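I am attaching a structure below and will ask some questions about it afterwards.
A single protein chain has been omitted; all remaining protein chains appear in their positions.
Now for chain A:
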Amino acid sequence: GPAMDLFGDLRRMNKRQLYYQVLNFAMIVSSALMIWKGLIVITGSESPIVVVLSGSMEPAFHRGDLLFLTNFHDDPIRAGEIVVFKLEGRDIPIVHRVIKIHEKENGNIKFLTKGDNNEVDDRGLYKEGQNWLEKKDVVGRARGFLPYVGMVTIIMNDYPKFKYALLAVMGAYVLLKRES
């Protein structure tokens, strides 16, 4: 049957074919990384695509939605914009809305954020003694969104077995597929 055919395939594959398949795999990974780096350059954001992790922006965004960001240096931060920011020392990006800005003549800006679904603003989230966010805290501005698509990342995070199974299947497919 098919299982015996697969085993036969594996035995017949000589070293040269194995190296070829590995190189193929490496090329796919490199291309993916290049596309990602390209996106980082084009959008100006260190993280051009983020997954919404909490319900603090409902009903607009739900956990698992995907957001597309830009972070152009000359884009001014204005009230009402949805920004993704990171707090000093923390890795997790937060997606909330800008509700207050105070901008000086020289462009120096300080601003306050709040999740649409939260009762209070984000001052409680900021560092001890920190009352405002600055441009340097911003990862990007949300420009577009796709619902549900990011759920895959969340599932992989919460269920690592699923992640390994997925990687194993992908790896097996790429290594074993024949080029005609």
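Heads up, the rule we're going with is that a residue touches a chain if its C-beta (ideal position, glycine included) is under 8 Å from a C-beta of that chain, and two chains touch if they have at least 3 such contacts; residues count from 1.
In this section, contacts and distances are computed from a predicted model.
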| item | value |
| --- | --- |
| Name under which UniProt lists the unshown chain, selected from "Proteasome assembly chaperone 1", "creatine kinase", "Myotubularin-related protein 9" or "Signal peptidase complex subunit 3" | "Signal peptidase complex subunit 3" |
| Which residue of A:74, A:105, A:128 or A:158 touches the chain not shown here | A:105 |
| Chain A residues that touch the omitted chain in the full complex | 59-61, 78-82, 97, 99-105, 110, 116, 121, 123, 131, 142-147 |
